[in-house]
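As you look at this complex, bear in mind that one protein chain is not there, while each of the others sits in place.
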Amino acid sequence: MSAELTAVAQQLTDEPVAPRGRLRLAAGRLAGSRGALAGLVVLGLLFLLAFVGPYLTPWDYAAPDYANLRQPPSGEHWFGTNGLGQDVFAQTVRGLQKSLVIGLLVAVLSTGLASLVGACAGYFGGWTDRVLTFLVDLLLIFPAFLVIAVLSPRLRGSGWIAFVLLLAVFNWMVTARVVRSMTRSLREREFVAAARYMGVGPFRIIWRHVLPNVSSFLIIDATVTVGGAVMSEAALSYFGFGVRPPDVSLGTLLAAGAADAPVFPWLFYFAAGLLVLFVLAVNLVGDGLRDALDPTAAAGRHRPRRRSRRRPTTPARRSTP
Amino acid sequence: MTRYLAGRLGYYAALLTAAVFLSYALTGTALGPRAYFEAKQPRPSAAAVDRQLTALNLNDRTPVVERFGTWANGLLHGDLGRTIHGTAVNEEFGRRIWVSLRLLLVGSLLGMLLGVAAGAWSAVRQYRLSDRALTVLSFVLLSTPVFLLALLLKNGAIAAKNAAGHEVIPFTGYETPNLAGGIGTHLADWALHLLLPTLSLALGGLATYSRYQRATMLDVLGADYLRTAEAKGLTRGRALLKHGLRTAVIPMTTMFAYAFLGLFTGAAFTETIFGWHGMGEWFIQAVNEQDVNSVAAVNLFAAVVVLAAGFLADALHAALDPRVRTA
């Protein structure tokens, strides 16, 4: 108690110290998270490998070395060669480039789109909600795969960026529906009402109150999407709708190597290992970010839940289980 | 309840119309049947190509809305048009739809039932060894794309065949051609052929459903009404079954509709890999052949299946949860 009093007294004499903002507090918490730092370092190293790697080896990812077919890793071919004599290391780093960019870009784009549409539909309600929900449902019932398959021959010229966009455009709908329903319950929460009665504008409320409160879900969703996008890319590429030979991605390498994995493990496990490492690093960063944004994360997880007393005037705000 | 479901049905009809039009417009403009005919040897004259395209309602010089009108008119009369080879789409459709439906129905039901059971069990045994094992397994399954899973299963079956010297589990087609024997033999043959493709579809569903069911079940485990049930004198097990699981499966109905979305894509891979002549395989073939009418037919099928699943999910939801009926 006396410590508090002296603190108060000090405040009175000192220049009033302005409080730090939310972003700086969250950044500080993120920097303090060991897992997130480790994840960031691994991601950095992966990017380094992907973009510097090709210059480390004399072999080109597409050029065959007919003298060495299906050779295990050696000094010359670090990750060995495949059935065409192509260097697996060169292919792997080339594939890693593609997969890193595809995975991260698709995740960011689709989660961003989902949160924008979902939050707007949920917050504004009425016709905005009805139109956006119809749009979301419409996109949902067209299987993404069909559209991408139909469109991909058209987009062959514009390269994999178009492919990234397609994957993102057909990946956000379920997330948007979840964000919408979360926003609808947040909209009824008193702190949002308080902001409204203070005269805070709707987009500012979405940005400052709604999105931070669904951020845990958004981050988990984005990290899952990273892995999912790499997998979808692999699946589409398998049928020739995505990355096309001679170009490669981790997904196409996995698909090509899977059958040979028991006999020629280097064709499969280098790509698989890097993919797992990538997804793991993204998850670590995501976890750290989520905890940094959630102030209650570290404190009192195990405290027995206290039953709050509900009074009659509280409108029932329970979500249906 | 009927009113609620009628409302949903109307909404789905609107969605279906919009989706069918958009997918037709997309396929009609993105695919190039003209190039397919022009590439024929000997090269036909431009007029001949035009004639052929018009006859098949594929001419890109006709506005796409008009082509859609012709196609939709046919659809209303039960005619899906002609394939690019001039055969009736209806015929192909009729042949393939049962192949696909068999796979989709069995795969989704199996995945759902196993997933719900595994998830509920996992939740009740939270943090025990079995729960952790199931968690790891489902994460591995979730991060394995269907096509990879299918390939691995097929490889396994091939390895088994090589080891045993004869086919242990069939991995191509949906029936043994020219099989002699009664209805029992045929059914057993079908079931055996269904095994691997169904498994490759169901395992993904199992993983997804079990995660969600585990989460909803965990929510329910702390619910007040479960405590009430126990306070009445029900044993934990009976309380969980009668009051817990019943409530915890309600949110799963929404999942059921969503899971069907991915399932169709998965079926396309599975069919191709296991040599099933179903809708998915047809679709990939049709896209490569620039066969607009066939693609449109598959799109229609996919949209109807997904919406039917959605409607079924709504009906199930209304049946399970008295609170929606009055909404």
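Every chain is named by a letter (A and B) in the order it is written, and numbering of its residues begins at 1.
Heads up, the rule we're going with is that a residue touches a chain if its C-beta (ideal position, glycine included) is under 8 Å from a C-beta of that chain, and two chains touch if they have at least 3 such contacts.
Assume contacts and distances are computed from a predicted model.
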UniProt protein name of the chain not shown, from "Response regulator receiver domain-containing protein", "Oligopeptide ABC transporter ATP-binding protein OppF", "SoxAX cytochrome complex subunit A" or "Fumarate reductase":
"Oligopeptide ABC transporter ATP-binding protein OppF"
Residue of A:101, A:200 or A:220 in touch with the missing chain, whole complex considered:
A:200
Check the options B:86, B:177 or B:233 and report the residue that touches the missing chain.
B:233
Where chain B meets the left-out chain, the residues are 3-4, 7-8, 10-11, 14, 222-225, 227-236, 243, 246-247, 250, 320-323, 326
Chain A residues touching the chain left out here are 4, 7-8, 11, 16-22, 25, 130, 189-191, 193-195, 197-200, 208-209, 212-213, 215, 293-296, 299, 302-304, 306-316, 318, 320-321
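What we mean here is this: only the chains that are shown with their structure count from here on.
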In the complex formed with chain B, which residues of chain A make contact?
134, 137-138, 140-147, 149-151, 153-154, 174, 227, 231-232, 234-235, 238-239, 251, 254-255, 258-259, 279, 305, 320-321
Spell out the part of chain B that touches chain A in their complex, as residue ranges.
14-16, 18-19, 22-23, 26-27, 30-31, 143-148, 151-152, 155, 216, 219-220, 222-223, 247-248, 250-251, 258, 261, 264-265, 268-269, 272, 283-284, 287, 295, 298-299, 302-303, 306-307, 310, 321, 323
